[in-house]
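Let's turn to chain A:
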Amino acid sequence: MDTVSLCYINSTVFRKPNPSSGVPIYVQLKEQIRHAIETGALVTGDQLPGIRSLAETLVMNPNTIIKVYRELENEGVLEIHHGLGVFVSSSRRKAKTGEIRDAQQLTQEFVDRLREQGLREGEIRRLVEAALANEFQRR
Partner candidate 1 sequence: MNMLLYKAWIETRVRFFAGLIAVTIVCIFYLQQHAWLVKMWAHELADSKGYHGAWMPLGINHYSWYLWHYLYDNYLQQVWALFALLFAFGGLIRERSSGTVLFSLGLPVSRRQWLFSRLAVALLEALSVACFAVVVVVIGSRVIHQDYSLTQLILHTLLMVGAGVFLLAIGNLCYSLAPGNYTSLLVTLIVLGVPYLLLQNYMQNERDLNKTTWLQYLDVGHAMAGPWQITWTSFPWIALFVAWGLTGLCLSITAFYGDRVDY
Partner candidate 2 sequence: MAHVIETQQLKKSYGTHEAVRGLDLSVSEGAVCAFLGQNGAGKSSTIKMLLGMVHPTSGKGRIFGHSISNEAESLIIRQKVAFVAEDKRLYDYMTVAELIRFTRAFFPTWDERFEQELLDRFELPLDRKVRQLSKGMRTKLALLLGFARGCKLLILDEPTEGLDPVAIEDVLQIVVSLAAQGTTIFFSSHQIGEVEQVADHVLMINRGQLVLDASMDEVKERYKHIQAVFPEPVEERDFRLPGIEKARIEGRTVTLVASDHLDSILEHVRMLKAGSIDVLPLTLKEVFLEKVKVRS
């Protein structure tokens, strides 16, 4: 894959993680990569940007990127070929592109409905975060 398309991946697929949200940056980046694969923005065999170039583009710690790549490799999402780069794994089960698209739809409707009931953005965000925190703490 040439540099032009690498830049393309850098600038459009990944956003700068928000450092002041309470969610660790590596979790945010991991979710972004997963999301990109699930939505089909990255497909099997696609090369991910190198550590240095991604660190520079997102202005984030390179060690965090290494950690993310390693964890995703362990989870079978990515493959690291030493000396060549990082690729979207081929052994991965089929992307749940459809499911995610449905879920996106569902979430949008849910948010619209809360807004119709007069809730503001901050209130919605807090409710969702609290619900998520409760949900995942209990496990």
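Candidates were picked such that all candidates are chains of the complex that A comes from, given by their letters.
Operating definition for what follows: contacts are C-beta pairs under 8 Å (C-beta built on N, C-alpha and C of every residue); 3 or more make two chains touch, one makes a residue touch a chain; residues count from 1.
Keep in mind that this is a model prediction, so the values were computed, not measured.
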item	value
Candidate from 1 or 2 that touches chain A, complex-wide	2
Candidate 2 contact footprint on chain A (complex, rising order)	19-26, 51-52, 55-56, 59-64, 67, 129-130, 133-134, 137
